[in-house]
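Let me begin by presenting the structure, written as structure tokens, before commenting on it.
The complex appears here minus one protein chain, its other protein chains still in place.
What follows is chain A.
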Amino acid sequence: MSVDMRTFLAHVELGNPITTAAGCASSGRELAQFFDLHRLGALTTRSITMAPRAGRPTPRMAETPSGMLNAVGLQGPGIEAFLERELPWLAQRGIKTIVSIGGGTVAEYSELARRLADAPGVTALEVNLSCPNIEDRGRVFAREGSAAAEVIASVRSIMRYDVPVVAKLAPDVADIVAVARACVDAGADALSMINNPLGMAIDTRTLRPSLAAVTGGLSGPAILPLAVRCVWQVHAALPGVPLIGIGGVMTGKDAFQLILAGACAVGVGTALFHDPYACLRIERELEDLLRARGFQRLADAVGLAHRPPGSAPRHLLVDTEESSP
């Protein structure tokens, strides 16, 4: 018996809940040499910016216990080249694509949304809010509900109504629920969390920071508990909002944790660096886990860990009723 793995991101149906995390699948073509991208729930692009960006100097990466730090700096070709080359390649193949955008001002996010509004092949728009706000002394948008909400409201008003707008939240904030609520109130159709928390490593040989940019985003299994906590808190406060859980997912069991905490889709990032086939493996492992626990549908497991202790899972109750004469 196979488990129904379909999930909904707002009104958009995905064949399965596994997506790539922004910035971890480059333009998509790199992974296409390993497997058929149609087998992903959706492919999330790297964060697209208005102008081409060269990114940060090297070294950009440092391995840390059960994780890694990165400071790539949104290297990318800019929206022009993205619309000319990368998006059409995905669109022609009919690959469900979540386009991630990043900007330094509300106007830049709005302009990106305007350029993407009529582009074919955008399944959903993810707004990377972990970018420094040029107009507010470089404070990242995701740190403050009002700044995040301003971006989301503007992008939402520009994007076509049938393309969900997803706000990507950062974990290193005082109150992630407040930021989540502000984004939803501003019109976000879904939320994704977590972006990389900031970290730092020092090379004890050179006596200098390991990364050229000094600090970088921490990713990998080290941040899974942080992601589970954020998804849990936001799902508890906003149970009706679809969540994409992202952060250190290496196995189907990790993905299952995020689903049980309230995510309806799961992003896979750093695991792709370790294993190009990670998305397929995690999807398979998740399906096996769901089947082993008696689930017929993925949707029945979403947020299930929130039920009061002692109460039987609903999906199992249904089973007993059906089997009784």
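We adopt the following convention: contacts are C-beta pairs under 8 Å (C-beta built on N, C-alpha and C of every residue); 3 or more make two chains touch, one makes a residue touch a chain; residues count from 1.
Just so it is clear, contacts and distances are computed from a predicted model.
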item	value
Hidden subunit of the complex - UniProt protein name among "Acyl carrier protein", "Amino acid/amide ABC transporter membrane protein 2 (HAAT family)", "Dihydroorotate oxidase B, electron transfer subunit" or "Beta sliding clamp"	"Dihydroorotate oxidase B, electron transfer subunit"
Of A:24, A:98 or A:266, the residue in touch with the unshown chain	A:24
Touch residues of chain A, complete complex, unshown partner	23-26, 30-31, 33-34, 46, 51-61, 63, 65-68, 70, 72, 75-78, 80-81, 212, 220-221, 250, 270-277
